[in-house]
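Notes follow once the structure below has been shown.
Of the protein chains in this complex, all but one are displayed in their positions.
When the chains are written out, they are named A, B and C in that same order, and each has its own residue count from 1.
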Amino acid sequence: MKSMLIRNGHIVTASDQFKGDILIQDGKIAAIGRDLKVQTLETIDALGKYIFPGGIDAHIHMEVPCSDGSISAGYDTDSIAAAVGGTTTILDYVLQENGRSLEESVSRWSEKSKLSAIDYGFHLIITQANDRTFNELNLLVEQGITSFKLFMANDIAMTDKELFRFMSEFKIQGCTACIHAENKEIIATLQEQYVSQGNISPTYHAKSRPEPTEVEAINRAITLSELTGCITLIAHISTSRGLKLVQEAKDRGIPVLAETCPHYLLLSEDKYELEGHESAKYVLSPPLRNPDNFEGLWSGVLNGAVNIIASDHNGFYYSTHKQLGKEDFRKIPNGAPGIEHRFSLIYHHGMKRGMELSRFVELVSTNPAKIFGLYPQKGTIAPGSDADLILFDPEAEQVITAKNQYQKSDYTPYEQTKIQGKIDTVLLRGERIVYQGKYVGTLGKGNYLKRTIQ
Amino acid sequence: MKSMLIRNGHIVTASDQFKGDILIQDGKIAAIGRDLKVQTLETIDALGKYIFPGGIDAHIHMEVPCSDGSISAGYDTDSIAAAVGGTTTILDYVLQENGRSLEESVSRWSEKSKLSAIDYGFHLIITQANDRTFNELNLLVEQGITSFKLFMANDIAMTDKELFRFMSEFKIQGCTACIHAENKEIIATLQEQYVSQGNISPTYHAKSRPEPTEVEAINRAITLSELTGCITLIAHISTSRGLKLVQEAKDRGIPVLAETCPHYLLLSEDKYELEGHESAKYVLSPPLRNPDNFEGLWSGVLNGAVNIIASDHNGFYYSTHKQLGKEDFRKIPNGAPGIEHRFSLIYHHGMKRGMELSRFVELVSTNPAKIFGLYPQKGTIAPGSDADLILFDPEAEQVITAKNQYQKSDYTPYEQTKIQGKIDTVLLRGERIVYQGKYVGTLGKGNYLKRTIQ
Amino acid sequence: MKSMLIRNGHIVTASDQFKGDILIQDGKIAAIGRDLKVQTLETIDALGKYIFPGGIDAHIHMEVPCSDGSISAGYDTDSIAAAVGGTTTILDYVLQENGRSLEESVSRWSEKSKLSAIDYGFHLIITQANDRTFNELNLLVEQGITSFKLFMANDIAMTDKELFRFMSEFKIQGCTACIHAENKEIIATLQEQYVSQGNISPTYHAKSRPEPTEVEAINRAITLSELTGCITLIAHISTSRGLKLVQEAKDRGIPVLAETCPHYLLLSEDKYELEGHESAKYVLSPPLRNPDNFEGLWSGVLNGAVNIIASDHNGFYYSTHKQLGKEDFRKIPNGAPGIEHRFSLIYHHGMKRGMELSRFVELVSTNPAKIFGLYPQKGTIAPGSDADLILFDPEAEQVITAKNQYQKSDYTPYEQTKIQGKIDTVLLRGERIVYQGKYVGTLGKGNYLKRTIQ
Partner (left out) sequence: MKSMLIRNGHIVTASDQFKGDILIQDGKIAAIGRDLKVQTLETIDALGKYIFPGGIDAHIHMEVPCSDGSISAGYDTDSIAAAVGGTTTILDYVLQENGRSLEESVSRWSEKSKLSAIDYGFHLIITQANDRTFNELNLLVEQGITSFKLFMANDIAMTDKELFRFMSEFKIQGCTACIHAENKEIIATLQEQYVSQGNISPTYHAKSRPEPTEVEAINRAITLSELTGCITLIAHISTSRGLKLVQEAKDRGIPVLAETCPHYLLLSEDKYELEGHESAKYVLSPPLRNPDNFEGLWSGVLNGAVNIIASDHNGFYYSTHKQLGKEDFRKIPNGAPGIEHRFSLIYHHGMKRGMELSRFVELVSTNPAKIFGLYPQKGTIAPGSDADLILFDPEAEQVITAKNQYQKSDYTPYEQTKIQGKIDTVLLRGERIVYQGKYVGTLGKGNYLKRTIQ
């Protein structure tokens, strides 16, 4: 039996902080205690370090296809980037391919994900809202895929009728709907107007997706949740008004949940006024917003309205992918790299705003695990849970830069950001995969996570 | 020159109350004063009576077609009912007929309305959201049709894209959008579910249109108003939450307006639990609601959130029209008679709740005139305005009953309701058309009102 | 019988606008009409001019005593300033003098006010919350004093117990409470802290009265209104949060009313950062605020939350009165001159923000008249009302400057403000007292107004 002892760490869970030792056996936490008297093969001294449960990034996209057939970064590089960044579990959004069943899409995806350096599960993006898809939902649930993304915008948007139908079924199956909430038709109209006027630069990506188009769609998604009873996560909320609607809905007992991302908390729409094509780096949906939103979003992060902070990672390269759409902003691939720095960015800025350490753990690990059926295997430090652990040095410093990142992308939206605190060691099921901030693991060691319904 | 003097009335406008005389010349108000020294052909003593400006019912439907080809009551009877009920101007919703241009539809409608006993104008219900319709909007505006109804529900619903397109154009033309705000797709889905389960009685009309389907659509309409800048009247608001959204939008400077109807203020969903097919009498859209809504709606009536109270009159007969749909609630014609009692019902219940007389005038006459481009010709008592006047006896009493009504319908939703106060005399442009509560006018004397843009 | 005819004006009331003539007989409006056929002693051609009802400034202070025994400007000058500024009625706050009965205070005040150039009524500031004062309230009501100011701050503040007692009695008597809503004790504490730290400049006047001290007191005043049923006007609201509380209370049916002043709509706290002692000019209570409040306050002005705009005029001189307190901001007399420019400032800035003319009339004339028992004698243009009329030239321009003002003060907070539109002629009960912008009346022609209860 393989065993390891971590001594004298400052252990942090979503509710507790205490000093102690962690005994790991066969990849699981066997015991937590003071001065544990055990013999183990290996011992780590964690004095002066925080021990967090491994980060869970509940919203990432690997190998996203672009209009020219190229694809964004995949598991071979960016699952390593996740690990180095303190994330030991990712939930990747599998895209239902045109004309294919959900299962076929998952099956093909499973091939790619075998390379993963960390554990992973799948959400499914339903793009074919037909009977065939509808009828295979229970099969997917059996395979451990219990959450589905429904788009209210873009080409793959569902109608309200389709949303209602699928969300009603999710309620029956015990699944969660993850909603991309933007108003498809208004955005499409504004896009056409801008392009027809010759307004083709990245700036018009944001101008064609004004705040009310998100707020409206969030309100509609809440209505669908209220009427179907379906647990509904509003993905990547970018506006304080949208978040406020979610909070009000919670207060009325509607089963809605809020996710936001580091870029909405830290970056704003001035990025769309950069010279040349630079703004294309920040083309993502919903777009970056007026900084007036910061206060409301951070208040939700600190006080409870936000349930999850995820990266919405898309590993695009500026030199190739983002050059698409130079003549038409609509062709710029939507998304930006973020898997590697989510954990550190939220730690750093959270601390600056007085966030409690337990709240940090809750947002980046425990809540995602609970909401998406991974708990208690993942998301906490407790006997019986997987020994996915982050040893974090609060005294060290780092500077984010594309040059030194593991992410395959040739840029980061957070270039030259200074961060207080640094990930030192990462354990995945008791195996050290990051040491002194460097990846020391092996590709393909990640396991597929079959998720349960709530 | 034809002249008339009304002496010693208690004159009420949207801001003022005073005792005085009104001199009418050639159908217009020539002067208002104390003890006017003039010789006129005719004199009316109004001592003890309120003199209100003629009521304006800004939302009525004449000759609505049913699924069996029959039609609801028309101008020949119900324009008289309006007159007797204190309404001297109606705005009728002309339905764009399938495959026809707006102008053709108006043209055919103009034939029917020639019979009208009172003055009238038209809104247009756009059912064909195509280029041809789009391109004739300015023509309609020239003809004095400056408001258009857009449906978000039912078979004639527009998509958000179409709504955005038309509302953008209205903004340019200076027109007003009147929105039927309910979520088409959710309602259609719920209807199908109920019918497929054999739930076909009128009760399920209401159950398939739950409150969130209205609130959602109102929110979406507000979003469209915010983004297009189009002046937007939310028609027949039935929920206090919906009205609250409108008030919040006004506070943010969005050009939205609120209309509600007597039935939402006075009747509630218990009407859908009546025996036999009786509940069909109350099948209208949006449906009657939980009485929890009364407080919020009346607060809006008294304190300012509501701009207009209209009847949404549909002159259906219970013995024929409402029998359609006995096997399927979806076939019951939507609507109920109300043109005759709007004025008295709101007066009576308003007084009971402490409404000021001027606020009553504002809601039933002045605001509709101002909002829909009829002011100052209509909607007030001022020199130069049409002499459309109601002499109202606050001491008299009446009981509403289908038996004695002028409306052609064989029922009224307000059967046996006692009303304090009674309309005694109605003048249309200086002509007495109602005397001692009886119609004494001539069909066809009503004029078409060419409306102006705001 | 004295008579006058004003021809062809653009007449504006709180609900109507129309072109017409006004016949005045014996100081009252006898008739309003088109092309009135009458012979009068005098005729005024008002072509191209707005005719507004005379302004009513419901909140002014004449002859306010300072700590050195000097007093602010009085009726001899500032009632003329009011007239020139479009105000034909003022409601002056009589201060109950220390140790005196209300009646004695009114009696002494009545001597001073005999000089008034315009009509006037009194509110009473109760400073002695004892039985004697309590017992003479009904006597005051008989004398036409139907509103009483109660302070929640400053040396003359009442306790909650006293407020409750007096407001309960007002409810019985039908009177209105005008509340100065700031938290006495917190402000006093902050003042002491600042002064003890040597912070004695005018800046600390504002810092010791932070926004929450107003918002808290407004909330408490609303609670007292809710529990006693007393009609309660919150005077001089300076914060958007405070105004929002009043609106919410109205929505819940509580009889509260909102007053604000031009300085809270147009000036902000940067005035407390001026060089030397200049900031003393802007020392008033509540103080000028963060400009973040503008949006909410103006929204209330445009959309209905605000009932009255008054000047809160205090005719202090910078060269003498405001020099008091150079060593201690607490000794600077609180208040600033404003009686002369309220009407024009609100007209000018209202038009710029899209205010309707009728709403302007409502705020500066009709609502004050109705709320304070002067209507319909004052506050409108209707047969039987006093012929207090403003002929206003919307094409003329003016620049506000202390040099040219009628106000006795040696400064104005609005120095060099350009105004579109100008008062040309003012009639007081049919007498021309301002002509071509100049005062042409006679001191002492103003009448005392005995007010009625609502």
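Just so it is clear, contacts are C-beta pairs under 8 Å (C-beta built on N, C-alpha and C of every residue); 3 or more make two chains touch, one makes a residue touch a chain.
In this text, all values refer to a predicted model and were calculated from it rather than measured experimentally.
K.L.:
For the chain that was dropped from the view, give me its touching partners among the shown chains.
P.N.:
Answer for the hidden chain's contacts among shown chains: A, C.
K.L.:
For the chain not shown, which residue from C:107, C:189 or C:442 touches it across the whole complex?
P.N.:
C:189
K.L.:
So which of C:213, C:260 or C:405 would be touching the chain we can't see?
P.N.:
Considering all chains, including the one not shown, the answer is C:213.
K.L.:
Need a quick check: the contact residues on chain A for the chain that isn't drawn.
P.N.:
So the residues of chain A touching the missing chain come out as 13-21, 23, 28-36, 250-253, 299, 303-304, 358, 362, 366, 376, 380, 382-385.
K.L.:
Over the whole complex, note the residues of chain C touching the chain we left out.
P.N.:
Where chain C meets the chain not shown: residues 159-161, 164-165, 183-186, 188-189, 210, 212-213, 215-216, 219-220, 223-224, 226-227.
As a working rule, only the chains that are shown with their structure count from here on.
K.L.:
Touch graph across the chains, line, ring, star, complete or other?
P.N.:
Contact map by chain: line.
K.L.:
Where the centres are mean C-alpha positions, what is the separation of chain A from chain C, in Å?
P.N.:
The mean C-alpha positions of chain A and chain C differ by 58 Å.
K.L.:
How many Å are there between the centre of chain A and the centre of chain B, using C-alpha atoms for each centre?
P.N.:
Roughly 51 Å separates the two chain centres.
K.L.:
Quick check: what residues of chain C touch more than one other chain, meaning two or more?
P.N.:
none
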